Structures are given as C-alpha cells and as structure tokens.
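Sharing a structure below in structure tokens format, with a few things to ask.
The complex is shown incomplete by one protein chain, all other protein chains being positioned as in the whole.
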Amino acid sequence: MLVTYLEAIRQGIWEEMERDPDVFLLGEDVGVYGGPFKISKGMLEHFGARRVIDTPLAEAAIAGAAIGAALMGLRPIAEIQYADFLSCAFDQIVNFAAKCRYRWGAAVPMVVRAPCGGGVHAGPFHSQCNEAWFVHTPGLKVVMPATPHDAKGLIKASIRDNDPVIYFEHKALYRRIKQEIPEGDYTVPIGPAAVVREGRDLSIITYGAMVWVAQEVADTLDQEGVSVEIVDVRTLLPLDEATILASVRKTSRVLVLHEATLTGGVGGEIAARIAEKAFDCLDAPVVRVAAPDTPVPFSPPLEEAFLPNAAKVLEKARWLLAY
Amino acid sequence: MLVTYLEAIRQGIWEEMERDPDVFLLGEDVGVYGGPFKISKGMLEHFGARRVIDTPLAEAAIAGAAIGAALMGLRPIAEIQYADFLSCAFDQIVNFAAKCRYRWGAAVPMVVRAPCGGGVHAGPFHSQCNEAWFVHTPGLKVVMPATPHDAKGLIKASIRDNDPVIYFEHKALYRRIKQEIPEGDYTVPIGPAAVVREGRDLSIITYGAMVWVAQEVADTLDQEGVSVEIVDVRTLLPLDEATILASVRKTSRVLVLHEATLTGGVGGEIAARIAEKAFDCLDAPVVRVAAPDTPVPFSPPLEEAFLPNAAKVLEKARWLLAY
Amino acid sequence: MAAVKTAPLPAPPETTGTDPEADLAWRFLHYMFLMREVEDRIERKLYRQGKIVGGVYSGRGQEAIPVGVGLTAEPEDVLFPSHRDLALYFIRGVHPREVFAQYMGRVGGLTRGKDGNMHMGDMKRRLVAIISSIGASLPVAAGAALALKYRGSRNIAYVFFGDGATSRGDFHEGINFAAVQKLPLVLVCNNNQYAYSTPLELQMACANVADRGPGYGIPAEIVDGNDAFAVYHAARRAAEHARRGLGPYLIECKTFRMSGHSAHDAAEYVPKHLFEEWAAKDPILRMESLMLERGWADRRDLDALYASLRQQIDEAIEWAENSPYPDPSELTANVYEAS
Partner (left out) sequence: MAAVKTAPLPAPPETTGTDPEADLAWRFLHYMFLMREVEDRIERKLYRQGKIVGGVYSGRGQEAIPVGVGLTAEPEDVLFPSHRDLALYFIRGVHPREVFAQYMGRVGGLTRGKDGNMHMGDMKRRLVAIISSIGASLPVAAGAALALKYRGSRNIAYVFFGDGATSRGDFHEGINFAAVQKLPLVLVCNNNQYAYSTPLELQMACANVADRGPGYGIPAEIVDGNDAFAVYHAARRAAEHARRGLGPYLIECKTFRMSGHSAHDAAEYVPKHLFEEWAAKDPILRMESLMLERGWADRRDLDALYASLRQQIDEAIEWAENSPYPDPSELTANVYEAS
C-alpha cells in the first residue's frame, strides 16, 4: 500500500482506535476540522465526540487531562497543534507525566503528538525541533519517524506503550514522502534504531527529515565511489547506543546530523557517546551538522541558510573523508 | 570580606538595586518573607514594595511580567522559587524572552534566578538541574556560579546584561561555601570559563556544585602525584569553547562532570565539541560523569547513589589515567 | 452515651447509637484527631528529633476539610489530595505506619523512599499523588473525571488545592476544560488565607475564590471550612451535582493555616491575633463541644478514643523506624515499565 507519511500516522491512529476502545484522541481542532493537517479527518464522524475531543485552547489542560485519563487506564493521544507549543504544557509533561511511575508506581500510558520541524516557511513558532528538552527528561520516551513505514509502526507502538511517549512528526514530510507499507497491523518497536543504508566509509547518524538529506548525500557520494551508512535513530529516548556504535566501529568516520539547533541538541549526546565508547575505532573527529544557534527565521533565504541540507552535509562529509 | 555563596548573591542584588533605580525584584514570597532562602531578606524594608514585589503563585505571570518590564527598559530580576518550577514559565522564557531581539530587535534585559540542585533531601521537584533545556534555547544566556566570588560577579553581570539571562544558583552551596571576595563593586563577565586549578595530567570540565567535587578529586589525585586541571565553565551559554579546548589540548585526557542527569545534559555538548575540535590531542576517550537518568530520588541512600561524588569521579578518572 | 470501640486503624470507630448524625460526628472526630496527632508527631516531635527527611507541611486547623469531603466519597471515586489533606489517606485505608515511613524515607512508605512527605499516591486506592508544582493536579483531575465519564461510571473525582493554587494557569485551564466537558469533578479549595508567606490580598483581587465560579459557568459555594458537618453537606451537594452529570462544582472552604508554611517556617508574617482568633474555631474542639452538647459522647469516651489512637500511633512510629531505607540498587528501577 503506497501511503504518505501523514496517511500512515492517520492509519495507525485509526486502527488503534478500532482495536482498543480505551484509545482516544484529544486536542485543539481535532474534531470537526480534522486537525490543522487533517490527520484526524473523519475520525469524529466515525468514532464520535466521546473519543475525538475538541478541547479549549489550553495545552496544559490537554496534557494534564491526558495524564489523568492515562492514570485511570485509558490510552489518550494528545495532539499539541505544533511542537512549539509543547512549552505551554511543559510542566505537566516533564514533571507530572514523566515522574509518576518512578515516584509511586503509577503508569501513564499516554502519547503526545507534536508536529515539528521547518522548511515550510512557518517562522520561529511553527518550525522548531525541540526534542532535546524531552530527551533530557528521564521517564519520557521520545520518537521521531522519518518514513511512512516507521510513522505508522511507531504511532502504534507508542499508543500501546505503558509509558508516556512524545511522538514528533515532521510536518515537512507529511505529504512529501510516500512509501509502500504493509497492509494492516504492524508495529515498529520503540527503542531500536534502523540502519537504513549500509555502507563502509562513513556513518551518518541522524533522524527525522534529515534522514532524507542523508540519503541525498549518500547518493552523491556513492557516485564518487564512497559508501555511506545511514543510521536512522528513530527513537531518541531511550537511545539505541549499540546500533550507533556498531556502525561507527564499522566505518570509523561519523557525522551526526539533525535539524534542531546545534548547541544542546541531541547530536551532542550521540557524539559524546561515540567519543566515549567508540574512541578507539575513530579515524577522524566526530563531526556534527545541525542548524545554527538562532531561532528559526521566517524569510525563505534565511530559512534555507538555517536548515541543514545536502550541500552543507556534503562539505563536512568530504572534510571527514579526507581527514 | 568572607561571605557565603548566599550572601554573595544577596550583596550583588542589593548593590545593583542601589546603583540602578531600574533594577527591581519580583517573585513569590520575596518581600516580607525575604524568599525561602532569605536571599532578599531586608530588601522590602529597604527598597520598598515598588521594587520588591511579592507576586501571586504564578510563574508564567512572573516571567511574563519581567519580560514586559524589560521591554520597557527596566531591569527585572525574576525569582522562580525552585528551578524545578521554571517549567511552569517555560513558554514565556523560551518563546517570548529568548526570541524578541532576533525577531524584531527588542531587548529583554531580564534575569531569571532559579535555585537548583540536590543534596538537601528535597526530592524530585526541589532538586533538579535543568540547565540543559535553556542551553538548547538560542537567545538566552545561562550561567551557574560555583563560588561566592562568581556568584556576586555573575549576578551583577547578569543584571547589567541586555539579554535574558537564566541565573542558576545551587541551593546546596548557599550556606556551605564561604570565600573571601573583594569589597564593593565588581563583575564577572558572562562568557569566559575559569581555570580554577591548573594541572597537567587530566582536565575536569565542570560547573556548579560539582566544581567542589572536582577539587576533592584533584586533592586526592594530587597526593598520588597526578596533576588535575579544573575548568569551571560558569557560563553555559554561550559556552567558552576556547578555554575548554585549551585545557584538553594541554592534558590530553578529559572528564566532563555535572550533577544533571546524563542523557541530553550539557556534558554531551561539551564532550561533542571536544571530540570534534580537540580530537587529535586526545589520548583517551572523552568521559562523562553525571547523575543517572532518573528523577531525583528522595530518600538519602537513593539520593546519595544518584548524585555524582568524589568516589564516582575518582573511579572514572583513574580509568582514564590508566587508559 | 455511645460506647466507643477502638477499631483497628485506619477504620473509624463504630458507635452503638442509632443516630446517624452521631455516627458521622464520631467518624469526623476519629479522622480529624488521627490527622492532627500524626502530623503533630511528625512536625513537633520526629522533625525536631531529626528523624524526618525533607520538608513537613501540616494541615493543622484544616482537618475538617479532607475529613468532611473525604467521607462523602465512594470507594471508587478518585481523590487528588493537596499537601494539607492527610486525612484522605486514612479514609482510603492508608495506615499511619506508611505515612511515618514515607516521611522518614523508608521502604515502608507509599513511595518506597522514591519521594517524600505528602507526595504519595496509590492508584489501587484511587489516590493520586501531587507533584510539587502547585495547581498541577487540576487538569489531571479533570482527566481522571473524563475517564470516569468515558467509561460511563457513576464515580467522580475530587481535587483539593489551596488559595495560592488558584493563581496558577493550571487551575484555570483545568477547571475550564472540566466545565466545558461537564466532567464529574468536585473542586475543593482550602482557602487558608496564606500561600507560604503571601496573604490573600496579594494573591487575588476578588473577595472569594468562589467568585470565580460564574466565570466558568459552574456552581461555587462558600463554606465554613472548620465545621466538618458544613463541609460534609456542601461536599454532598457537590458530589451529587457531579454524579448527576451536571459538571464540576467548586467548594471554597474558609479556614486558616494554624502553622507555618512548613516546619521550618515560624510564620512571623502572620499577625498573632489571627492565630488566636482561629484557635477558637478549631475544628476538633468544635466537634468535641458539639458531641458533648448533643450527648453523643462524654469526656471519657473522647479520652478513650484519643488514648487508643495515640497508642496505635506510637506503634506505627516504631514500625516505621524499623522499616529499612531503600537499597541503592532501587535507584534506577521503575523509570520505565520493566521490560
């Protein structure tokens, strides 16, 4: 079945709601409007207002209500309209949801869905990649699929998971990426990274929309006889260190790539683990490519300069290969 | 003048309020009570309720009001009672304060003071070190002093700075650490790290309360003939990469240490920069010591197991030296 | 005169009388005294002896609120206590042993030492632990109420909070969401007139928390928070409203915090006369007087009850002191579901 990234998420939610009557969706404009990206189009009609809840404009209420319902054994999917507004529900997520199990053994099986990322000229507040905040919050799980296959498999795994999961979906991929996926039910487990391209000479460790940039780079280098391995991390917390390290041990050269701004990004964590645990295999410095440390600018030439792209990655990759 | 860390902060604020009538303090219980740690004791009496404002229990209001006052040219110092509650003001800080200058050239000269850190048996919500969230937010500056000298100098520099500064003060140092500091006015510039101990064999890059743990470790190793250099980063954003790299180039072995939990912590950023930019000088892997990825536990044996201490650092340091 | 049998903790005494009001009074007194005594031991004895880990927040003087409200709850109703509602735990069958152990950071505590003091909960008993962030419980309680409605249950949720909490965005978002969705939620504000050192007039510009009810389109009533009967009857009205599917209902209990904010706070910012005035309205003394006056008890009955509870508390403390500290190996357990 050939589906878009968006359709894959939609299918995953739909099937889980069919499968388990405890799964429900809440968020702003998810009902009659079907959500700003139409992820939940038709769900209100099909599942009814009990299970597709249009909330007031209040992210702390959305996250908090999801926590309360999850404590009671339901499986809420809370949609935050843009990942940028996760900051409006921040305390509920990082202090309430993340710490219940550790403190008093209470499970919070909720999913927070958050469309993230730039490239659609949406400016500083509709483009951020803020996954690093949550990766630094023990008790949460954090995923970010790059493909329709993983988007569907990971949303299902997230819904079935008994811990709070922040599910980042990259809005620039929604309609841009299509892929054949299996019919019907399957999951992609939370945890394992995927080696999405095997190679010998250089590893690119990345996730989200940047997986496609990495593929572009790998295609180019392939024509020059350089073989690039790409690891799509997929789950950012917990991090699949083993797969990342195995790739680095194999290629001895590594470039860590993400769309989020550089300083304090998840790339630092990945690079640090490599520098500590694969030190002996490294033939060159661990290089990161990420957005510069600025808010996401609005105007196209600025946003283009901001976002990592194939040219920028190629330059660093060549430097690394020549090292 | 011999002062505690707490007294140093207090003096810095007091002197700045005397110096500049635009400087004022707002927060919960900062007035008649003098704040939960007595930082602002006597300030209400001296400066009056106009400049020492007891607010309702509302962190978004505190941060937001500080932003608004700062936009108008005042220099608010917003006290968040515990750093753990920064998450209640998160959107105001990361989306409003951090991005005004970049977006439309408006200066937000505010300071957010936040007592952080564990070691006082205060449990999961009065002990966190959450500086990494802010270090990943371009537009903010982030400082965390380790000594009374820096505490006073940095609070003054923060108040005079024309950008929003998150000033983390470690509550376990308040009354524990005393130091001779100069009489009267001085500042410690935001930006430069300090080499607080010179050494040849191993660099420990750290900040906050862990500077004192590093000193303990250095003392111990000194007796074994090993010379440890300690870099107190002090300003976490912008990061003084040059001083850190210079130390690593000198010693060729580096241990990054912080109290915050490991994954996604600032140590990852520091380690990644070292692994990229001082790769050729490294004689051993870049090692991090940090708290494990759990909430901060309450009971003393658990909290002790949680917090990095000299024994844990020594173990890693010895491993590194033997590498 | 009712003859008191000392029930094993934490069950309340039963009376041999047939007067349901007398029965209720005995239950009120039992739980109020139990809460008072347990908190007194913690704050005034164990804390000073250095046996308590971390901070101590007591509900002294406010016991009528958790007791009056708590006794209206059905077993499957969900409770979200604040940090001054200890009696709710006893009503739900938590043993004082577990409370002392919790305050001492022992494995016998409800969180096995992972968290402390009033940060305790147990979903099996439908008790949800607060987090420190004041007011954060409100949206979560709305979510629990949503789950009850979702499942078509007749049960409801109760959430407790102070006057300070009413200034938080979470208070507003939680109530508004519950009101719009007509969720079965009873909102119980203990207006003890201070939030830490902050008096009401620096917290809000309206006279009563209940003045906010109309802005959410929900009923709100003010009740004497030091009168367990008054609280109880208001809570019954609220619970019935919620159970009938009419949505949230706010009760503002006027009371006073007869202590510092926490054990280390001498509350010098509180005018002395306020403590004196409110001491006269003590909910336990008032209940005693009523019971004596109505002939539901005589002095000896009361003394017998107190003596029995005190003895059981002594034993509970001993038990807690013998409960071990958690093993450091537990540090990394339970961050996630064990796989």
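Labels for the chains are A, B and C, by order of writing; each one numbers its residues from 1.
As a working rule, a contact is a pair of C-beta atoms (placed from the backbone, for glycine too) under 8 Å apart; a residue touches a chain by one contact, two chains touch by 3 or more.
Computed from a predicted structure; not experimentally measured.
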item	value
Chains in view touching the one left out	A, B, C
Option from B:Ile13, B:Val30 or B:Ala61 whose C-beta touches the chain left out	B:Ala61
Chain B, residues in touch with the chain not shown (by the definition above)	24, 50, 53, 55-56, 58, 60-61, 63-74, 76, 91-92, 95-96, 99-107, 138-139, 141, 161-163, 238
For chain C, the residues touching the chain missing from this view	167-173, 176-177, 179-180, 182, 201-207, 211-218, 247
Residues from chain A at the interface with the omitted partner, ascending	28-29, 31-33, 36, 54-58, 60-61, 82, 84-85, 87-88, 121-126, 292-295, 297-302, 304-306
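One rule holds for everything that comes next: only the chains that are shown with their structure count from here on.
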item	value
Farthest-lying chain, centroid of Cα atoms versus that of chain B	C
Euclidean distance of C-alpha centroids - chain A vs chain C, Å	41
Computed distance of Cα centres, chain B from chain A, in Å	30
Multi-partner residues of chain A (each touching 2 or more other chains)	91, 95, 99, 102-103, 138-139
Contacts with two or more other chains, residues of chain C listed in rising order	111, 114-115, 119, 131-133, 169-170, 335
